[in-house]
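Only a single protein chain was left out; the remaining protein chains are all shown in position.
Chain nomenclature is as follows: A and B, assigned in order of appearance, with residue numbering initiated at 1 for each chain independently.
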Amino acid sequence: MALLEVKDLKIAYRNNATGEQSLAVDGVSFTLDRGETLGIVGESGCGKSTIARALMAYCRPGGEIVGGQILFDGRDVRAFSEDQLRELRGKRMAMVPQDPLTSLTYHMRVGAQVDEISRIHQKLDAKAARQHTLSLFERTNLPDPARTYRRYPHENSGGQRQRVVIAGALACQPDLLILDEPTTALDTTTEMQVLKLVKDLRDRLGVALVYITHDLTLTNYMCENVLVMLDGKVVERGRTAQVFEAPTTAYAKKLVAAIPRVDAPAPVAQASTRTGAALLDVRNLTFRYGRSWSLNPFARRTIDAPAVDDVSFSVPAGGTVGLVGESGSGKSTIANVVVGLLTPTSGTVTFDGQDVGSVDGKRSADLRRRIQVVFQNPLSSLNPRQQVETILTRPLQVFFGITGGPARDRAAELLEQMELSPDLLRRYPRQLSGGQQQRVAVARAFAAKPDLLLCDEITSALDVSVQAQVLALLKDIQLKTGTACLFISHDLGVVKQVCDEVAVLQKGKLVESGRPADVFAAPSHPYTRRLIAAASRREDYEDIASGQDAAAPALEMASSTPGKGQT
Amino acid sequence: MSASSSRAIQVLTHSPGTMIGVVLVMLHLAVAVFAPLLIPYGETQLVGAPLLAPGHPDFLLGTDAIGRDYFSRLLMGGRTSITVAMVGVLGAVLFATLIGVSAAYIGGLYDDVVMRIVDTKLSMPGILFVSLFVIGFGRSVVVLTIVIGISYFPGAVRTIRAQALTQVPLDYVKAARLRGESALSVILRELTPNVAEVVVVEFAIRTSSAILIVSALSFLGLGISPPTPDWGLMVSESVNQIYAAPWLVLLPAAFISSLVVGLNFASDGLANALGLDAARGLHRS
Partner (left out) sequence: MLRAMLRRLMLSVLIIFLVAVFVFLATEVLPGDALDVYLSEDDVAAMSAEDIEKKRRELGLDVPAPVRFFTWFGKAIVGDFGTTIVDDIPVTEIIVNPLLNSLLLGGVITAITIPVAFLIGAGAGYWRGRRPDAVISTASIIGYSIPDFVIGMVLIIVFAVWIPLFPAVITIFNDAPASALLAVSLLPAATVIIGHVAHLSRLLRAGFIEAMNSDYVERARLSGIPEFRIVLRHVLPASVIPTLNAMALYAAGVLSGLIVVEKVFGYPGLGVELIKAVDTREVHVVQAIAFLGAVLVVFMNLLADLAIIALDPRVRSHVSQQ
């Protein structure tokens, strides 16, 4: 008998305003045996997380399981009483949710939150529960379990927090572990460490896994079987390797094709408009965040390491340079220096032969026009109270003095360039899809006819299939206009796809740079090797991570906010 | 926009409390505006025997202790306090929008100074605050309006600044700065439209609170002065009649209560419809 058998599961949500029910999950069936791993993949809103919670017979407010069976060990959990469900949850089935920061109670010490679970289910006394928690912390590779035990959630790094949640989920040795996007909030290398840990624990404990994710490559690494979901329905299922290599349905094909891969061969002879002369030249850039002014004589005096340390690179006119690194690597600081929001502590920034490093806040209108930015999250970068027309015509007015009818025509033209209908001019950002929003943001940048476009993680908030479309359009318009691009990203696959040159940053230092084909084929720095291994989910990741880089344990600390976690 | 406003209308009309609130407020506003056309006698004229009971053929709701028509006084009794409250709070909220949004955007020392002033006012109980002004500047409708404005300004600054602070870190503000927009342009063009809902709800909630305070002041003899009819004042003028003519107390009490209840139901519904938490802004001092 299978451990878990889901038959024709249907879950509906009620719309609060209209009172109508709509199906979020529509007739999903699958089975899972002990020790097996099943991946459920799909883009945001496809119903995958709803299924994860429903396996424990739990729905968020407004949701309801309206049909089907969830047989766990042969018994339908839908028929369980409240008491039976409490026995089931946390003891026989456990869940690791997406964001460990919000999923841990902020006002309780992390140790107490894990203790709680074993005290409830295994009736341990306080002392035994503490011992048990400490051993779980050890098994999940948390540094210094005794100290971690006493910390509050915000005092830990993201990776540590997720380990705490996993420790809690394993407290009662469940038969089934459900992981709902457990690494989405983490950096690539931290993600890899957590994945490795989950894999090890699965093999050691023989627990069955349901792994929910939007990341196909991740299922390939983690799962034997996979379900691909679209709009609440399963559109493809099978052995992961098979689905990955030879998808049968159109949607799955599109998903697989859209994955930016580090291990794929570089696009042959990329079309490029680069002319060779350096448009942006950054020399020996160092930036140190100053301490904020404080009246408090007890204020902690820390000597912060520079956020950017002696970094040099240049962007040729018409070329595309990628800046790669994890959070805390200094990418965003460099971006802020380039656009003039920060003044470098030392070093020079030259744009088209003109020194622009020290003119903080006083840049000429023309210089502002020539360097444009596209931000990570379009919902944040587009004013929710302005129609697309206002968003697009404002730069036209500021930079070119174009207003009224001509501005509207130009705005419509910009939309068409991004393959958007001019009808969208009257819409507000929230009425657009994520991909449409980001295309409007790109159109706004090109309204200024820039020479340099700074793209700050522009695809990381988008679904994979939308990512590919936005990148293709960007590349297209870049070719037409000859605009240079500084492309900042943590996603090696994307960088490999769009850049002629790449620079890798680690903790504010530039560790490697060159043509993407060369860098990715033969990385010379251990950090780059580790990033690539993590991004391509290579099985030998662990050897690369532990064997060749002594700085590995420090990595996780770097990803937490400075000042936190070291108290 | 149309999608969110139609959702708002849906939420508004689905809640019976909100509907009752809106109707009550509309009624009160209509009475306040048209009262001079509706009243049978001058509200300050002595027109009959004192203390006539309601139901009298000439005086619908009887007369007060010195023989003025109570119906006329009741209809006229909300005009002054509603005007004082609305004008004072409108001024306070508009000015608070400018100060709150700019404090959130500019930050630093300016923000610190603004917030310490706000903390100072929030430490002064409303009636104590007003009595300081009354002893300093005397008692008049103009002084009262200005004092109401001053006393509601800091609380509104706090709420509006808090809302603006959620917007300042967003990239559309950064995009505007990079475009070279002036601080004033960022504040007015980019940020203010994004705090508009909070401003509207602030106005609604604080107006009802201001009506409470103006009537309490009138009751205490610190607000609107006789012979102007005012519900709070009418309650305190009738205290000596509670045995003989309790309706003289109960009628104005019912008028003032129904107005504020209506206002609070309406603003609660408004806040819900706009997706804001009305309870946070509630104010009773």
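Assume a residue touches a chain if its C-beta (ideal position, glycine included) is under 8 Å from a C-beta of that chain, and two chains touch if they have at least 3 such contacts.
Computed from a prediction, not measured in an experiment: that's the story for all the values here.
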| item | value |
| --- | --- |
| Hidden-chain contact residue, picked from the options B:92, B:235 or B:273 | B:235 |
| Of A:25, A:94 or A:371, the residue in touch with the unshown chain | A:94 |
| Hidden partner interface residues of chain B, rising order | 17, 116-117, 119-129, 131-137, 208, 212-213, 215-216, 219-222, 232, 235-236, 239, 242-243, 246, 249-250, 253, 256-257, 260-261, 263-265, 268, 277, 279-280, 282-285 |
| Hidden partner chain, residues of chain A it touches | 53, 56, 58, 60-61, 85-91, 94-95, 97, 99, 102-108, 116-117, 120-121, 152, 154-155, 165, 168-169, 294, 296, 298-300, 563-564, 567 |
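Please note the rule applied: only the chains that are shown with their structure count from here on.
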| item | value |
| --- | --- |
| Chain A to chain B touching residues, read off their complex | 17-18, 339-341, 363, 365, 368, 372-373, 375-377, 380-386, 394-395, 398-399, 428, 430-431, 444 |
| Partner chain A, residues of chain B touching it in the complex | 1, 3-4, 7, 10-11, 14, 170-172, 174-175, 177-181, 190, 193-194, 196 |
